[in-house]
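First, the structure itself, so that you have it in front of you.
Some chains have been omitted; the remaining ones sit where they do in the full complex.
Residue numbering begins at 1 within each chain, and the chains themselves are lettered A, B and C in the order written.
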Amino acid sequence: MRIIKSLIIPLIFFTFWCIGSALGSFNEFLLPSPLKVYAAGLELLQNGVLLPNIYTSLCRVLIGFFITVAFAFPLGILVGLNRRAQELLIAPLDFLRHIPPLALTPLLILWCGIGEASKLSVIILATFFPIFLNTVNGVSHCDSKLIEVGKVMGFSHTAIIGRIILPASMPSIMTGLRLGLGFSWRALIGAELLAAASGLGYMIIDAEQFSRTDIVIVGILSIGILGYAMDLAFLWISKRIMPWQKEFTTNANY
Amino acid sequence: ALSEDVKEIGITYVKFPLNVPAIIAYKKNMFENEFKQDGITITHPELTSGPKQTQAMAAGSVQFASVLGASSAIIAKSNGVDLKIIAVFARAPKAFNIMALDKSINSVKDLKNKIVAGPKGTVLHQMLYAALLKEGLTPSDIKFVNMSIPQARAALMSGNVSAALVAGPSVPVMETGGCHVIANGEGLIQGLIVVAVDNNFLKEHPDLVKRYLDVNEKSAKFMKDNPEETFEIVAKETNLTIENVKKMFPWYDYSSAITGKDIKDLEVTQEFLLDNGMMKNKINIKDIISNINQ
Amino acid sequence: MPIIKIDNLCKSYRLNGGYFHALQGISARIEHGSFVTIVGKSGCGKTTLLKILCGLKTPSEGSFSFLKEDGSPSAAKIGVVFQEARLMPWMTVEKNMAFGMDKKLSKDEAHETLESSLQMLNLQKFRKAYPSQISGGMAQRVALGRTLCANPDVILMDEPFGALDAFTRRNLQKELTEIFLDQAKTIIFVTHDVDEATYLGQRVLVMEEGTITADLPVDLPYPRATLSETFFRIREEILSAILLDDEFKK
């Protein structure tokens, strides 16, 4: 039932696309018909191009995402809880946060080369801040009354963080992780502009270069569907981790 | 249709690599002056890449792709964009270079088993293939990585690749930085850059298209008559030094007539694209040439 | 030797640009293994005093120290029952109760402690419930259980029975005195209920506007009969120490 409801809007768009294409209201070159896209998708599947590209990008996204989590998450906790870290780090991180990664490509090539490292760093740059800032927000607004409970029990810092602050700030952290994962996918094109030879981003760039908008759209759809699937998995996991939160939103139809 | 119907003409403006006549026409408001009398406003969207120019043309946002790589024109046509080449913008085989940093790499032969970076599917890519073939190598003898010119430049200068495909202003800058040219397009390719127009526009307003070409002639004439002023304008617009502008200027042949040699080159380009799987549907080259100017 | 030595504690809070003096020179000696109750009107500084003693607030002036029986500084394990329940919303009742339990306890010991606390607090049926699923009084009992399970040497309690009905409260008061007698704990118990203070404390401290205005011993054996004459007399004494407001005693 939920699945059907969630398909309503996509189906409206799809119908619109079909009808528009049939009536020729869209420029075929910029928005090919669903049939043409379907044919392109099928061809890419059959000649074994699509799946390896998906695999490459999936790996990149996941590796980039997990590396980012490994940095952004502890740093977020540190900055959220420690005034000194805050004073030291907020300014440089804020500076970096506003820089378009595309402007940094020459420097990234200089420092990271043209291998996997520079592609990952584009992904990391895009993923870092949503995770970082949401972690900071979560831990810094965690109910201090609960923290006090741990303090009077003589808990160590790590115990207070692990047993009180993190569970209490889970909703914010989860939002950060979901946003971050989304931005990992979004960074694919930028990342795979850097000397990639495969991947969905590469496939899209290549297709755009050669004006194959049908392939571009196959790529877009692949990324969107994969991203959505991963987000669903994410929500499923977070429900398991946080059984006390019955639903994705607790105030739904409050 | 009458030209009175036309309220606005979009002409893409591309400075890179060193499109002197386009810069002159733009800076001197030549198109505006020409079409002012008809009450037509001119827009100059800066769409630097070929695909974006043809996309904008397909969307009806521009009528003229004033500086379009030959391969972009062919690919667009092959994928269904109805455009016509109305003139040559420039031929510049010398502007397209293969450069290396490592002193031991002095010729294309030395590139065997090396990494070469550059923009895939462009004139530069085509030149690399031609150069390899000429030296008895095949494309699989090197490792090609796809990158934009600025990225390829960075990759070469940071030692991540052995050679980079670069065009225009990057060349003198990189030479100052210790790189050297190991080959250019001379004798390999024409380096053809064309002027293309939306075919519908051409059919409906051949007069306006003709006048567009007249303006191009005018800017070419200004360029010949006032070289010093030209260099100054170009240097200012591109943030290049006057010396570098002067150095590169002779690489370009800006005469606009479409010659048989040019058509031949278009054919060669199409073969290159087809052979390397960058294009599916072969087109008839004659179909994209309009000889409105002849 | 006292276990807690409090000297001239003062605490001022910033409030609306000025200062509010919540504690204005509190001095006291709390003996090892004694049961001290603190009564006072709302806002007189009871919670502030407890928070300073457990280290959550720093005094503006004065000092306090925890001592061993020989007078050297001690690292006594302190347990606090806060005025609000402060349960972790992501944990069930039993997880919440076990929250501060010594990790070094064997599984069996831990289990037994937990079970007996659940039973004492009459929470067995709700052991798997989340804090959002229990009543206010139950939450307060869980908070109490959490502190008892942690088995501290000194227990600071801030109106731990405030949300409990007379029956449950009386039961828990009895349990608490038993724990006190059995396990030789030191207990400081804040309450706003004079009856409760008299029933529980070996000594009742009366606070008013940040100072201790009376320090009354209650020399009755546990368990105490609340309807006895002596009890009544002491209760009256405390009441008159709190205020001389005639109306109140009507």
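Keep in mind that, in the parts below, a residue touches a chain if its C-beta (ideal position, glycine included) is under 8 Å from a C-beta of that chain, and two chains touch if they have at least 3 such contacts.
These figures come from a predicted structure and were not determined experimentally.
In terms of the labels on screen, the copy numbers for the complete complex are A x2, B x1, C x2.
Everything that follows uses one rule, which is that only the chains that are shown with their structure count from here on.
In terms of inter-chain touching, the protein chains here are arranged end to end in an open line.
Ranked by how far their CA centres sit from the centre of chain B, the chains are topped by C.
For the pair chain B and chain C, the distance between C-alpha centroids works out to 84 Å. Computed from the mean C-alpha positions, the centre of chain A lies at a distance of 49 Å from the centre of chain C. Here the CA centre of chain A is 37 Å from the CA centre of chain B. For chain B, residues touching at least two other chains: there are none.
Residue ranges on chain A touching chain C, taken from their complex, read 145-146, 148-149, 151-154, 163-164, 167-168, 170, 242, 244.
Note for the complex: chain A touches chain B at residues 27-30, 105-106, 109-110, 113-115, 193-197, 202, 205-206, 208-213. Across the complex, chain A is touched by residues 54-56, 77-80, 82, 84, 86, 88-91, 99-100, 130, 132, 150 of chain C.
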